[in-house]
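Below: the structure, in structure tokens.
Note that one protein chain is taken out, while the other chains of the complex remain in position.
Chain lettering (A, B and C) follows the sequence in which the chains are written, and residue indices restart at 1 in each chain.
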Amino acid sequence: MALDINLMVGGEAGQGVQSIGFILAKLAARNGYEVFADQDYESRIRGGHNFFRVRICASDVGTLTEKVDLLIALNKDSVLLHSQEMRADGMMIYDNDAVKDLASEGNLLGIPLQTLAKEKAGNKIMSNTVALGAVAYLIALDLDRLKELLLERFGPGETGEKNTIAAQAGFDHAREHFEMTARRVPAGSNGRKMLLNGNEAIVLGALAAGCRFMAGYPMTPVTPILEGMTENATRMKVATLQAEDEIAAMLMAIGASFAGVRAMTATSGGGFNLMVEGLGLAGMTETPLVIVEGQRPGPATGLPTRTEQGDLLFLLHAAHGEFPRVLFAPSTVEENFWLTVKAFNLAEKYQIPVFILTDHHMATSYWTAPKFDLSQVVIDHGRIYSPGVPVDGDYRRHLLSEDGISPRAFPGTKGIVVFTAGDEHDEHGHIIEDAGMRAAMVEKRLRKTDLVRQEIAAPKTYGPEKADITLLGWGSTFGAIREAVDRLCHEGMNVNCCHFAEIWPFPVGAVEEVLAKGNRKYMVENNATGQMAQLLRAQTCIRVDGCILKYDGRPISPRFIVDQLKKEVGAVW
Amino acid sequence: MALDINLMVGGEAGQGVQSIGFILAKLAARNGYEVFADQDYESRIRGGHNFFRVRICASDVGTLTEKVDLLIALNKDSVLLHSQEMRADGMMIYDNDAVKDLASEGNLLGIPLQTLAKEKAGNKIMSNTVALGAVAYLIALDLDRLKELLLERFGPGETGEKNTIAAQAGFDHAREHFEMTARRVPAGSNGRKMLLNGNEAIVLGALAAGCRFMAGYPMTPVTPILEGMTENATRMKVATLQAEDEIAAMLMAIGASFAGVRAMTATSGGGFNLMVEGLGLAGMTETPLVIVEGQRPGPATGLPTRTEQGDLLFLLHAAHGEFPRVLFAPSTVEENFWLTVKAFNLAEKYQIPVFILTDHHMATSYWTAPKFDLSQVVIDHGRIYSPGVPVDGDYRRHLLSEDGISPRAFPGTKGIVVFTAGDEHDEHGHIIEDAGMRAAMVEKRLRKTDLVRQEIAAPKTYGPEKADITLLGWGSTFGAIREAVDRLCHEGMNVNCCHFAEIWPFPVGAVEEVLAKGNRKYMVENNATGQMAQLLRAQTCIRVDGCILKYDGRPISPRFIVDQLKKEVGAVW
Amino acid sequence: MVATAKVTQKVYAGGPTAWCPGCGNFGILSALKKALVDLQLEPHQVLMVSGIGQAGKLPHYIRTNGLNVLHGRTLPAAAAAKIVNHDLVVIAVGGDGDGYGEGGNHFLHAMRRNHDITYLVHDNQIYGLTKGQASPTSDEGFITKTTIKGAVDPINPMALAIASNASFVARGFSGDMEHLSGLIKAGIQHKGFALIDILQPCVTFNRKNTHAWYRERVYRLDQESDHDPADRTTAFTKSLEWGDRIPIGVLYRQERPVFEDRFLPITVDQPLVGLSPEPGGVESLLDEFV
Partner (left out) sequence: MVATAKVTQKVYAGGPTAWCPGCGNFGILSALKKALVDLQLEPHQVLMVSGIGQAGKLPHYIRTNGLNVLHGRTLPAAAAAKIVNHDLVVIAVGGDGDGYGEGGNHFLHAMRRNHDITYLVHDNQIYGLTKGQASPTSDEGFITKTTIKGAVDPINPMALAIASNASFVARGFSGDMEHLSGLIKAGIQHKGFALIDILQPCVTFNRKNTHAWYRERVYRLDQESDHDPADRTTAFTKSLEWGDRIPIGVLYRQERPVFEDRFLPITVDQPLVGLSPEPGGVESLLDEFV
């Protein structure tokens, strides 16, 4: 089997679990490997139990796997909680300064991390970096590249320097005391891929799309989007703002968009609840808008730092009344970027709200990806009013055009005024009571639904073209499903998959075509009610044969899918 | 044909259109007839154009019809706007003190309303009452009963007295100058039915159900529910409260319910947007709740004083995450009452939120109904904790019971504490991070869906048991569809209907049974996208053959259905 | 007014009104038009953002750019429009229910952020459009169908604004058009958030706080007192005056940094609305992830 190494760092919040894990992921990426990494943490700032997993592969990877090759246990709990997850030939590094009652023998590699840090680098606090050095030795990652990374992270000054010394100490200690693990990483190419998570890819996508305004309110898992936009605000000329609440954030995005710039907001399901009213306003006033929703387990506050796909049907039907919208649920880190760009374009072309529906798993997992090719980024502002057409002084924001799209103009344009209202309105945007104009406006808005549907890509397929079983899914589950397909095919089953990233307007025709074959269909979702299965039925009357659902707040793994599918088809196999 | 008289009062806001119309409706009801009455008005307080229609029948009626037998035009606009709606033998009363350039001849009956009011009752302002007297003569409604009503309304003092004089003057004038209309009301029985609208029936239902708390925020069309509850608050011992916004209203209802009383709120789609977050909280904390949502045309502020059925799918999917709920959409005034009682019972039995989804048309239309039989009202609080079971000190609000229902207890109970959280929690209501407990809690909550489904009544059917065509619908359209069925059958078509009032959990089995026959199906909805048609497809894979949709803000009439259906089946007929 | 003026009342003529005859809103509409004409602003330079209610309809009756949003949600939309295009004169307008009830949170935070916008609140102490329920400013004890035991202690918008460190806090009266128009002008000219709470009789639903009731009580601060609008404490004390005498005019005014200038991560030298994308910047950003 191809290279596939799985590392895990475990410890309590505040111990630097995320930091070590990230450096390892980055190190592997710098070595030219494909990496997938994700964190599991509690809704607290210190204590509790966290872990970070890094998977290093030679080829494309979009999911974690179950068994651990190398565990870095920063505390006793990690030793206890994760030993069962170790592969038979797996190794565990632990701090034998901290965990005294464990014998360093066999694959249990006790290292006096704190002592080494103190002795060599002069500071106990660098024990994590000592561990990093040891790992670099054990799985044969390049020590120089590790040092380079440490200097980038901690700066070229004393702190950086000391960290390289600590890493060297760990490396040396490991070389002296242990053998390399069986699963070492062969010296890789210097591919210099990007390593980034879903949130970061969305920030980049928004910036590439020329987004000029973002208002938000902190909420896990998408707070880093607001923070990331703000970090880049000065150089990219984006106005960003932490609002008093989500209602304000949404209305601000609408105000900015109406005034003439690309605008967005981001929140999780709980915060989105409060944006529903604004969503309807955007629908009624035909204001372009991009809304990122990062799902986490609900209802209500649920599990704030966990993952779920429980908000699909909510977003598709949110807000009273009827108006067109678009919904994307990116399934790879690249899609996070490209669908964000597309979202801004569709929002402006059709003057509608566009959702990017992600989830905790997608938002926070790190992936490697080749550098996005910005020459492929196209910006389409849609139909913009040119003075004189129609004649000056009679600009009509809601012109009843044949395709339902009226030219946009922005306040401040000499010679005209631009008006719109959340009340039903006439072409000029002014309140009406008239039945005929009402019906005409409803039809105008809804005409855009079929138009925008033509822009929606068909679901992705993977695996053999003809198969007995098709696994279906959407959003963040793609990596896991794809790998499940591989494993099942490997085991001799004939399975493929059909996966949705561009979900609404539902690409009915394309779906019916893809699913026309008479194979058995199983829907894989990270929720409890099979929301995509319901949507598929509502849109196409296609019933799936079963659902593989996970709703414990944890992401779906290939093994879970394989096991569940076997249960489902048990009788048959 | 059976008795069927249609009156219309037209004028501008502030002229007393609603007041005259209501008295006429009440008068007919007092005469023992079945009445249906509704108002058409603009979102303004004075001016514009309003009209009120009253339909008087010998038997059950639940909709308006198109043609007017008698128009009371309080201003010139009404004459102009409504003449085409008159039946050939219809009559029009107008004030020839106000509308000078119209000749009183044929069926145009000019009456010097203001002069008569001034001369006989000493006050021009009573011209409306003069008109009422004239109407009483023209369609042969009992003058004494009219006087009785006026005294009830204006009190037995001078104002009441003068109003009876004004009515007499109008009556006398009409007797002297005009002939009765062809469509007069034969002296009726003294049936003394109730005359009330949907909002009032909900207030009565809530009070009968023992609701003890209501918080709300004014919003058309359901403001009268908060006002009605408040009016009766003192004698019925209900705490009511106009909150600062809908978010607060919703949270207040949750706080009150958690503390141990039956609680409700009411709003329209726009306000409900803001309650979505609270809805999820009720779902997560398993707090019983009754929410009335009175639909009006959306999105956003839309047409505030008009009607639509555009919020069905929104309410069914509102709030992130997954949890059970119930949705009723009453289709008669009686159902407004009885389903409200049932809503409170189901909310408590299953510890879930229950929607009563009404609309402007249903909320504000007046219907006659026999007095509700309160002996049929049953109150079921569901499972309540008894001290000692389970043992004191270990009360578990979210006990993982087999059927998903945990006994409720209320704060203040000696020996125990009651705890719940909007975070995912353990049986005691305390925050958890654990995957296993999370999954168990999700399953516990969702188990209640199938349980409560068993309480949902099958859709109503009407018309021949075997038919070529079945009209489907939900909520406020029942009266119109039923009458369309009658008319179509009368014309020789073989049509019946299937109509939903108890919509969620969708009574899948019952529906499949009712719709099993191979007839053609047309869905009638007051919206633009056929939401119930979508729901039906999602739940049963049954596709309708067409949709008859109206989305101009006006209610659906029997004629509209008949005409549209004929277009739909045109080729066939 | 000015003989050579380009901009006249006529260019601001809007659609037909749907207010009740005699409503105080008419005075506000006139005062606003006069202020805009006095300032010689052209309609395309002005953006009105309004909520829902009788007051919220105002932008439909004057010919400027307009964004008529939701009940209570004027301020965030108005603030953002100003952020992305600071060339616009942004005026938010709504009712007392809209601004202090549904929109109370935005009110608090817009004041502290000190966005450079003007906020007109038509304060009729009642919910007009929904037919007469108590509003947050209804006098204590005011009876309506939802407050049958009387309204609770009202919000005091002036006191709240002063406590929130708003930079321009004024009260006007729709019955004193001249004075009100001056306040609106001053509000627009003020660099920062300008609150103008306007006493506005609702002739249909508020039978207590009528034209006559207000007229008897209001007095102009600049004429009948030596009030110093620069002093926060005395401004607070003044804000508590409500009863036999009600002050109108500027209660409090200060200079402090506006949000657009000081607290945005970008410097708004040129309106954002005019900028085109800069792919170069993104390219270098991508490199940071390698």
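In the analysis below, contacts are C-beta pairs under 8 Å (C-beta built on N, C-alpha and C of every residue); 3 or more make two chains touch, one makes a residue touch a chain.
All of these numbers come straight from a predicted model, not from anything done at the bench.
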| item | value |
| --- | --- |
| Visible chains in contact with the missing one | A, B, C |
| Selected from B:222, B:253, B:405 or B:538 as touching the chain missing from the view | B:253 |
| Chain not shown: contacting residue from B:122, B:412, B:464 or B:509 | B:412 |
| Interface with the undisplayed chain - residues on chain C | 101-105, 108-109, 112-114, 136, 147-156, 159-160, 162-165, 232-233, 236-237, 239-240, 256, 259, 262-265 |
| Absent-chain interface as seen on chain A, which is shown | 14, 42-48, 217-220, 223, 226-227, 230-231, 233-234, 240, 242, 244-245, 270, 300-301, 304 |
| Footprint left on chain B by the chain that the document does not show | 192-196, 200, 204, 207-210, 212-213, 215, 230, 232-241, 243-245, 247-249, 251-256, 258-261, 263, 277-278, 281, 285, 371-372, 374, 377, 379, 410-423, 429-431 |
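Please note the rule applied: only the chains that are shown with their structure count from here on.
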| item | value |
| --- | --- |
| Mean-CA-position distance for chain C and chain A (Å) | 41 |
| Averaged-CA centre spacing for the pair chain C and chain B, given as whole angstrom | 38 |
| Touching two or more other chains - residue numbers and ranges from chain A | 247, 277, 281, 285, 421-423, 431 |
| Per-residue multi-chain contacts in chain C, two or more chains | 18, 52, 70 |
